[in-house]
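What follows is a set of notes on a single structure, which appears directly below.
The complex appears here without one of its protein chains, the remainder shown in place.
Right after this comes subunit A.
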Amino acid sequence: MGYDSTMSNTTEDSNQGIDKQHLASHIKNLVDKYQLVPEFLKVRGLVKQHLDSFNYFVRTEIKKIVRANQEIRSTLDPNIYLRYRDVHIGEPSMVFDAVTEKLSPQKCRLSDRTYAAPIYVTIDYTTGSHGQTSVSTKKNVIIGRMPIMLRSSCCVLYGKDEDELARLGECPLDPGGYFVIKGTEKVILIQEQLSKNRIIIDTDKKGSVQASVTSSTEKTKSKTIIKMEKEKVYLELNMFKTKVPIMVVMKAMGMESDQEVVQMIGRDPRFSALLLPSIEECADLKLYTQQQALEFLESDKMLKMPSYSTGPIEKGARALSILRDIFLANVPVHQHNFRKKCIYVAVMMRRMMEAILNKDAMDDKDYVGNKRLELSGQLLSLLFEDLFKTMNDEARRTIDTLLARPSRSSRLDISQYIIKDSITMGLERTLSTGNWDVKRFRMHRKGMTQVVARLSYIGSLGHMTKISPQFEKSRKVSGPRALQPSQFGMLCPCDTPEGEACGLVKNLALMTHVTTDEDERPIMSLCYCLGVEDLEQLSPEELHMPTSYLITLNGLILGKHKSPQRFANAMRRLRRAGKVGEFVSIFVNEKQRCVYIASDGGRVCRPLVIADKGVSRIKEHHMSELRDGVRDFDSFLKDGLIEYLDVNEENNTLIALYEKEATPETTHIEIEPFTILGVCAGLIPYPHHNQSPRNTYQCAMGKQAMGNIAYNQLNRMDGLLYLLVYPQRPLLTTRTIELVGYDKLGAGQNATVAVMSYSGYDIEDAIVMNKSSLDRGFGRCIVMKKYSAICQKYENGTSDRIIKPQRQGPEADRMQILDDDGMAAPGETIRNHDIYINKESPTVTRTPVTSPMGLPDSAYKSSKQTYKGPEGETAVVDRVALYSDRNNNLSIKFMIRHTRRPELGDKFSSRHGQKGVCGTIVQQEDFPFSERGICPDLIMNPHGFPSRMTVGKMIELLGSKAGVSCGRFHYGSAFGEPSGHADTVDAISETLVKHGFSYNGKDFIYSGITGMPLQAYIFMGPIYYQKLKHMVVDKMHARGSGPRVMMTRQPTEGRSRNGGLRVGEMERDCLIAYGASMLIYERLMISSDPFEVQVCRKCGLLGYYNYKLKTGICSMCKNGENISTMKLPYACKLLFQELQSMNIVPRLKLAEA
C-alpha cells in the first residue's frame, strides 16, 4: 500500500485496519491491488472452501442423490411404492418433549447437543395393498437430521452482522466451517487425493510403466491399470483373477481388427513395435472374435467371482457387463457402443508407450494438478447417499415382509416405514467418531474429523485449512513430503508439522479456493459448438493426426480440435465473460497434444489479475471504485479483470509478480505475493528474512500460544481453556494479521527484549525475566478446566440426587465450598480433595422399585465428586452451568479457574521459531537500564541468533522500536518491501535516528547491579512474545512412596497416577557397568515390589506361610521341613505362577549367600 518513509499522516496510521481514506492517499501510479485481498476474503472468507462445499451439498448434491434414489417399490407388489419428489433442509432445530425448539450453535455447545436441521422431503406414496391402493402426497416429511456446518447457508448465523451474532452468543471473528456434534466442535479435515477419472502414468513397484485410472461415478468406483510387463501390455482390474492381455480386452469390446488398434494408438512404428508382442499373444490364444474374447474373459481362470446367478445367462454377458460397468467406469457406454472406451484404452496405451520411450512423459504423482481435495460436502454426500439407500432398502424389506404375511389388520401405509433415526444417527456417529464406513465403496477411513483446536484463535483457523493426506505416514519416500513447485500460491510452503507427518499434512494458502463440482453438460455442448470433432465421427487413423489436439473434459475424451490454441482462447474468453463457470479450467498440454478442460470439484485454484500483453486489466479507476464501495470482488470477476486459475492452467500462463516486471508475454499478474503463505505463517513478520525451518517451527508454535480465543470465550464451556490476562496486538504487524483478525484476538505481548548475556541462567535458549514486569502482568494467564457431573436417570425410574452438604461432621471440611443446593458456589476457592458436587446414586438401578422418586436415604450411596488439583495451587470455581442434556438428564458443568504468573520453566517463544524457557526471574533493580530509564522485560541470549539465522526477528525488534517511538504500527508482510507492505530497514533506521536512537537498534546500557556501563552496546527493543501452553505446574512431578499397580505391585506409571520414576534398562546397564549392585538392588527391588516368599529347598517351588502354625509350608511336599524364606520382586513371583499356569515349572535352587 505504498507507505512512503516520510509518513505524512502518522496520526491517521494509528487507527489501522483497512482505512479506505488512508489507502486512497497513498496510491501511486502503479495500481495497488492489495485491496483485492481483503475484498476476496470478505467474499470468500477464510474457510470458504468448507462452506462452499457444504452449501453445494445442501443445495444441489442432496437433491441429486434423492432424485437418483427416488423410488421405493415393493418387490412383491410393484403397485406399492413411495416416491420422493423434493428435498430441502430446514432450520436447525430439535424436538424436545414433542416440542420443536430452534437451535443456535452456542446453545448446542453448552448443552451437548448436535447442531442439526431436519431434512424435509415431499413424498408420493400408496396406501393399502392388493389392488386397493390409493396415492397420496405428504409434504415436509422428516427423514432425518443433517448436522449443519456453522455459517453455511442453512445455519442461523448465515448473513448475520456482528450485533446479531453477538446476540446469538457467537464470536463474529469465528470463521465457522465446522459442526457441533453432541456439544463438541468437529471439523472434517480436507482430504488430499489423487485425481479421479484421470490417466496417471507412473511406475509400479517392479519399475514397469503403467497407466492407471481411478474411476468414480455415482454408481461405482474402480481402479483400472494398464501396464507393460515383459514387453506385453496387460490390463489389471480387480474383477479378474490375473492380468488380462490388452488385445483380448480390445477384442471383447468389439475391436476385432488389429489394424484398427494400431491405428488408434498411432502409426508411429515405435508404438506398433511395442504393441506387436501383445498382438501376437492374443493370436496365440486363438482369440479372433468378440465372442471368443468374451468367453475367454468369462472362463473360471480369469473371472474372480464365480457366477452365482440363477438361470443360465447368455455367454459372455457377464464379461461384457464388467467391461461396460466396471472397466473404466468413467467412460459411459451407450447401447453397447464401446467405441469411446476403445479409444480411451488406446489413448492410455499411447501415453504409456510414450512414457516408455521417453521417461519425461511420466506423470508426477505429487504434482498438485494431479491432486484433488475432498471437502466436507463431498464426504457428507457419500455418507448421506449410503445412509439414504440403506434406509430405503430397509423400508422396502419391511414392506415386503409385511406383504408376505397373510393377514394384516390395518391398511398398509408405506410412509410409516421410513425410519428417520438411521440417517440422523448415522451422520452423527460418523461425524463424532470420524470413521467413514461406506460399504458400497469399500471405504473405511479413520480420523476424518477432529475436535476443533481451541487453544488459540490462530490454532482454530489453522485447523480449518489443514489438509490431511491419504498416504500412510510411515512410508520412507521423500517425494510426497518435498515442497512441490506447483504448490506455489495454493498451499502454504511453511505450515507443515514436524516429525512423521512432515510435508504430508499441508495447509491452504490465504487466497486458495477449492472448487465444487460443476455441471459438465453445458460445457460439453459448448465445446462441440466451438468446433470439437466428435469421436464417433472419427476414424481411428484421424485420432492422432499431427495437426490436431485431443479435447478432454474431466478426463473424458470429447474429440479433437484442429487449432487448440484458438479453441482454448475462445473457451477462456467465454469464462471471463461469465458464460461458463469461473472455476472451469482450460489447459493446453503441448507435450501430450491435449486440451484438458476441468470442471470437477476439489481442484485448488487462486485468483490472478489478467494482463493483456503485459498490461494489467485493473486500472486505477477500478481500484478507486472498489474503495468507494461501488465494486466488489465478484464484479472484478464478472468484468473479466480477474480470473481463477487452477494448477494445470497456470502452466499456460506467464505470471509477473508486479506490474512493473511484466513483459509483453505476461498473461497474468499476482495480486499480492504474501498470499502464498497461509494463515499461521502470515503472522510472522519478515518471514522472507528467516531461515525457512524457523517459519515452520513458528507455524506449529503459534497454535500453542495463549491469548484470546474468541469474543465469547468466557461464555464457552471448553474442556481446557488457556487465556492471557493482558493480550496485546503485535507492534510489528503484517497484512495477514489484520486480515484474519489476529490484531483483535492476539496471543502474546510486546516485550522489551535486550539481547545480551545475563547471569548464566540463560544458556540453551533460556530467557531471563524481569520480576517487576511479571508483577505488572506480563505473561500472566488464566487456565480454566471443566469438570462435569450428570444427574443420571435410571431405567427403573430412580435417579441420582444432589443433596444439601453436611455442615458438621467429618466431611464438613471438604464441603465448605458447597452451596445449600449441593453444588460448588462460583467464586469459591477450591482446594485439592474438595467436594464440588454432593451427589448420591440409588443402590438399585435396574430392577423395578416400588416408589422410584421416594426412596429412603438408605437406598442411596454417595457418589460425590472431588476435585483433584495440584497441591498448593489456589483454583477458583469460575462458573457453574446447569442444563438438561439430550437424554433429559440434569447435567452440571463446573469451570475451575486458576490464574498463573510466569515461573521458572514456563515456555515462551517469539514469532520466529525461537522458543525458550524462563531460566531465572530477576529483580528489576538488578536488571540493566538505559539512561532513558528503559529496563527490559526479558533478556535473551545472543547465541540464539547465529545458528538460527532469524534475521526477521532482528528486523522485528528494529521495527517495533521505531513503532513505539513514532506511534505508528510498522508492517512486516512477507515479500512486502517492494509493494510497501513491509517497512524497509533503511526507513526504520531513519525513524530510529529521528527519535534519538542509534540506527542499528543498539543502546548504551548500565548494569543494574554495579551501576557501571556495560562494555558493549546492547541490541534492545520490543519483540512480540507468545506464552506457550507448556507450563511447569502442569508437568512437574516427584514421588516418594505412592500408589502401586494391583497386579505387579510395582509403582504406577505417569504423572497423572502419581507414578514413580523408572530406572529403565539403559539406566540399569549403567549401574551394572559401574558395579553399583546395592543401588540396583535397592532401586529394582526394595523401592519397587519386594515380596517375601517361602521356597522349598527340596522341590524348589514356592510355598505359603501358615499363620496358625507360624511356619512356611510347601504345598507340593505337604510339609514345612525344607522351607526357606527369601525376598523376591513380586513381579518375579507372578512370573513363576503364570508359568506354572501354562504347565512350565520354574524351580528355585537355593544356595547360601
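Convention: a contact is a pair of C-beta atoms (placed from the backbone, for glycine too) under 8 Å apart; a residue touches a chain by one contact, two chains touch by 3 or more; residues count from 1.
Everything below uses one rule, namely that contacts and distances are computed from a predicted model.
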Among "DNA-directed RNA polymerases II, IV and V subunit 3-like", "Gamma-secretase subunit PEN-2", "3'-5'-exoribonuclease" or "Eukaryotic translation initiation factor 3 subunit F", go ahead and choose the protein name stored in UniProt for the chain not displayed. "DNA-directed RNA polymerases II, IV and V subunit 3-like"
Residue touching the undisplayed chain, where the options are A:862, A:923 or A:1137: A:923
For the chain that's not shown, point to the residue among A:775, A:873, A:1069 or A:1121 touching it. A:775
Of A:763, A:993 or A:1139, the residue in touch with the unshown chain: A:993
Where the complex has a chain not shown, which of A:646, A:670 or A:878 is the residue touching it? A:878
Considering the whole complex, not just the chains shown, which residues of subunit A touch the missing one? 714, 725, 771-773, 775-777, 780, 782, 827, 876, 878, 897, 899, 923-925, 929-933, 992-993, 996-999, 1003-1004, 1006, 1008-1013, 1017
